[in-house]
Structures are given as C-alpha cells and as structure tokens.
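Quick notes on the structure that follows.
The complex appears here minus one protein chain, its other protein chains still in place.
Naming follows writing order (A and B), and every chain is counted from residue 1.
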Amino acid sequence: MKIISNIFYYALIILMMAWMLPWLYDFAFYKPSSIPNYSFSPITRNFVHWEYKDGKSLYLDSDNNEYTQDQYDSLLPIQYYFILQSKNKALDSLEGYPINRMSVGMGMANGSGNPASIHRPSLGVKEILESTKYRLALHDATQVFRCKENSIEFINKSDNKIDTLKSRLFTEAFNAVGFHWPIVRSSGNPTSRKSYDFGYLVLDSNHEVYNMVQVHGKPYIRKTEVTPDMGITLLSMREPMNQAYFGYAIGKNESFYLIMRDYSVKKLDFKVDLNKNNFWLMGNMLYWTVTVTDDTGYDLYAINAHSYETIAHERHETPVLSYTKSLKWIFPFTFHFQRNEDKWVYPSFADWSYYALILNIILAGLLFYVKRRRKENQICLPLITVFCGLFSFIPALFIRENS
Amino acid sequence: MNKAIFFKEWIKTKRTFWILFATMVCFSIYIIFQIFHTCEFVSPTRVWNNFIIDDKGVYINQMQFLPLLAGIILAFVQFVPEITLKRIKLTLHVPYPQKRMLLMMALIGVLELTTIFVVSLGLYTAYLSTIVSHEVVFSSFMAALPWFVAGIASYILVSAICIEPTWRGRVIGGLTSAIFLRIFFVSVLPKAYSYSIVGLIIVVLLCFLLMLRSMFRFKQGLQD
Partner (left out) sequence: MNEAVIECENLTHFYGKRKIYENLNFTVPKGRIMGLLGKNGTGKTTTINILMGYLQPRGRECRIFGENILNMSPEKRKRIALLLENHVQYTFMNIEQIEKYYGAFYPNWNKDAYYELMAKLKVAPKQLISRMSCGQRSQVALGLILAQNADLLVLDDFSIGLDPGYRRLFIEYLEDYTKSEDKTVFMTSHIIQDLDGLVDDCIVMDYGKILLQKPISELKKNFKTFTFEVADQSVKLPNDPEFYHPGFVKGLGEINTFKEAEYVKKVLDDHSITYTNFKRKTITLEDAFVGLTGKY
C-alpha cells in the first residue's frame, strides 16, 4: 500500500506539472499570431488587408503595395460605403450593380465555424419561433422542442407541459415528406431580433436536409434538394437580409454547399473540415471573402456573391513562432484538459517530442547526483525523469522521503 | 468499533456539519426563491430563456465555490484536532487496523459532505424540474456536479495535507492540490465534463491513498 500510494502521489504531481508548466511557458512567452483582416477588393481585384505592426497600422494588398487609410477605404467601396459617403467619395454603382444604403445593407453576408462550435455540449432542447409577425415584429419563442427517436416534441415554456397536439402535427408533417428519423442535427436562429424567420434546417439520418418552419402554430416542412450522396453532416442557418439562401451545409470530402431559398443546393469551390479548420466568411453584395485556416497557414477565397464562383484564391503560410519551436526541446509532452478544438473537458496528451530526451537525460543525471548527495538512494525518480523531464525533476528536487 | 469511530468523528464535526448544512440549504433555498420570483413577477418563460441564452450554469453558479469551501472547512475541523499535540498517535494506537481507521474517519467526512451536497443540490433540482424540462435540469445538474465533486476532493486532499508531518510536504501537497482542484473549474459550460466526470470521481477516490501516504510518513517520524 505504501508503494501504491507513493506511485499515485508522484503520478499526480507529474501530471499536474505536465499541465501547468507548458501553460506557464505559454503564458510567459506567448505572442499572438493573428491572421490579418482580409477582404477582396473589387478595385484592385485582389485581397487587401490591414494589420497592426511595430506600433502602426499598415494597409496592404496581395502585391505588398502599401496604401494610406483613405486609399484603403476606396479599395473597399461597399465595406466602407458610409465612411466614403461622408467624404462624398462613395460610388453610385459598381460592376453594374447600384450601390446605395439599401443594397449595401441587404447584401451583407457573414458566417463562421470552428471545431469548438460543433464539438460542444448542447442543451437538448431548442427554441422555435412563430415565423409570422405580429404587429410588424417577431415574438420571442414560447415553446421549445426536443428531438426523440421517432418524433419531435414541443414543450410550453409557460407551464412545462408537452403540447401533444403540435407535437403530433409536426411529427406527421415530417413523416409526410419522407423524413428519416431521428433528427441528426438542426440549426436555426431562434431570436426575435431579426426581420424574418426561416425556422430550422434539419438533417435526418439519411443525410437529407429539410426546412422546418412554424406558421400560425402549424408545421411547414419542405425537403431541400440535398441528396444523401452529398453526405451532409453539418448545417448552419444564416438567414441573410436579402433572403437569397437559407444557410450553408458541409458534407463529404469537406465540401461546402449553400442551401438556396428555392431549396436548391449550390456547391462552392472551397473545402472546410470543421473538425480541424476554422473558417469565416465576410461578404457584401458583390464578393464574399472566405478564410479557411489549418495547422500551417490559411487559404483565402473570393466568391462572387451572385454566381457563387470562386474568382480568386491565395494561400498563406503562418510562420512557426520561436517559442513554439523551443517547446519541443523542453517538454517531452503536454497534458491538457481543454483543447481549442472542442468545448469538452477531458484529459489528453499532446505535443509528444523526442527532442526533449536530451534535456531529460541531463536532468536525470543531475537529479541522481543531488539525491546521492542528500543520501536519498533513489533510482526511480531519476529514471522517471528520463521520460518526464522537468515534470518530475522539479518536484523531485523538493520532495524529501527521509528525515 | 465502527460505531465508536463514527461517534468520535460526529462529536468533533457535528457543529460544523450543521452549520455547513444550513448554509448550503439556505443557499439552495435562496436560488429557488430567485427562480420563484422570476416566475411570479415576470414569467416562467424568462427562466427558460436564462438557461437557453446563458450557457454558464445560470442560477446554480452562485454556489460554485461553496462545496469547495465546505470540504476544506470540514477537513480542518476533523483533522486539525488530530494533529495538534500529535493526538493522531492516540487514534492510531487503538486496537483497530490503522489504515482502516484513517479511511473510516475520512469516509465519515465524505458521507457528511455527500449528505449536505445531495440535500442542497436535490432541493434545487427538484424545484427546477417543475419549471423546466428534464434536459435543462440535467444540464444544470451537470454544470454543478464538478463543483460538488471538487468539494469531496478538497476534503480528502486537505485531510492528507493536515496529516502530513512535514511543512515541506504540506506546501508541496497544497500546491499540487490547488492545481488539481483547478480541473473542476476550467469550464462552466454545462455538460462540458460529461466525458470525464466519472474518471475524475475515480481519481478523487484514489486520493484516499494520499491520506494513507501521509500516515505512513507520520509513522516514519519524518520531520522538517
């Protein structure tokens, strides 16, 4: 029992050091390596960006031409429409499309996703709005729904009771359009702070996507043109101002699809693997800029907002920070309870490195010498230090087993 | 003999037990009243919205650090009298297996804490289940569960620190315990610990070994 308790004691200390020391190192030496804010310029026909470097803002394009802030505003006439308008420099039209307050507002598009947005716990119930407006505005949801094995169930928020009638109506409506239970995934925007409500995009077990809307308390379920071979696994309801599409979906081989307002599906040219990549989309009435990041860099795509064709693509590599490079020489592994890729808390090891063995062996030798001098004839801790390095070296220096 | 051990530990801790019990139950009742007032003066829908919109364990997060404090306080009250003037020599001298004696003492403390936690959390979840669906209640429960497990962990770890005979060992134990307890507070997202809570509970129970280790070191006669 004495040996087992000592093993547990040292194992706990080593794991805690493996968690804390890399975190401390990160905290001490971390330098942010943020990706600059890119946009596709319809003027220069390439990607422009601004970044903050050496204490000043830089406005650059893909060819590294530098601009002043005023010039930069002019390169993005839709994005900075209101600023240009205040200086009487706003354009009336571009590429045959009128540019005004209304068209600028209606043409805005955005979206984003990262691994943590999909790998996270969910509440288990979702709100559903009544899509018809009362007195010119949407009202807050009064019910929530839960997905069951072969049905959908609605619960009144006011009395916590199941609305059996509505549950039956919606379930029957799904069955009528050939829905394959259970609901695998659903995405909606159940907030009343928007101009209209498209309800939910719903994915069934056959990888087909449906639109579910509540109209005057009754179900409106419509199947989209998504086919099972697309292998859709992720959905995001966007509800843009111009109502051109519902949202997007990601399917097999990281393909990215738009689910259009007429329930057709448009495949876009870029790929996003939300298990590994971050992506964000910022768009206007003419062009969307899509950024997709991975471990080594990021890809930029310029998408035509009308034809949805990719008209420009750039790849940028992010430099490896020196403190990240030195990490592998210092720590043989790291121990985490949280990762950037999800919102779950569970233990995991990462950043295994053989380079740290050199330091480990030196530390093991040093520890052996120190223990001998203290007349603590321990061989275990120096041996463990060969594998665990600093994580066992530091506590072993302080722990005394003899009086 | 087990009854005698329980009797002794109960004499030591009963006042503290009732104070902690009253404190935690009062906190639960206070939270229940908050929910009740929201339902009465606004509507039950607002309670739903608070859970759906705020994903940080709303309402119950007011009790986030109470279980931790309760565990620390109970450990001090139970084990500081044992180590002052090295009274633990009397405890270990009685004709009862020494390891089992220590574990029994700790078990009694864990049972007391568990009773407090079950009642306070139980009151809250019982009331909440009349307002919101079982998914939301479960989500709220899972948000709070790591904090209550941290309370048990803090009790066991502080007990081990108390029994440890050297100050150096106590400092190392204290630092390690502080880091370990941090695990239970890295995320306030409900259900974030779904995959790890069972494993964490097992590790917390294994922390009883640290109490035994401290006892072995005490019996060795280690000193600063």
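Here, a contact is a pair of C-beta atoms (placed from the backbone, for glycine too) under 8 Å apart; a residue touches a chain by one contact, two chains touch by 3 or more.
Since the model is a prediction, treat every value here as computed from it, not as a measurement.
K.L.:
List the displayed chains that the omitted chain touches in the full complex.
P.N.:
B
K.L.:
From the list B:K12, B:R170, B:K191 or B:R213, which touches the chain that is not on show?
P.N.:
B:K12
K.L.:
Consider the whole complex, including the chain that is not shown, and state which of B:F27, B:Y96, B:F138 or B:F185 touches that chain.
P.N.:
B:Y96
K.L.:
In the complete complex, the non-displayed chain touches which residues of chain B?
P.N.:
1, 3-4, 7-8, 11-12, 81, 85-87, 89-90, 92-97, 218-221, 223
Going forward, only the chains that are shown with their structure count from here on.
K.L.:
I'd like the Å distance between the centres of chain A and chain B, where a centre is the mean of that chain's Cα atoms.
P.N.:
Chain centres of chain A and chain B, defined by C-alpha means, are spaced 35 Å apart.
K.L.:
Given the complex with chain A, which residues does chain B contribute to the contact?
P.N.:
43-45, 48-49, 51-52, 55, 99, 130-133, 135-136, 138-139, 142, 146, 166, 168-169, 172, 176, 179-180, 183, 186-187, 189-196, 199, 206-207, 209-210, 212-213, 216, 220-223
K.L.:
Spell out the part of chain A that touches chain B in their complex, as residue ranges.
P.N.:
These residues of chain A touch chain B: 1-2, 4-6, 8-9, 12-13, 16, 19-20, 120-125, 127, 140, 142, 144, 146, 155, 157-160, 337-338, 343-347, 395, 398-400, 402-403.
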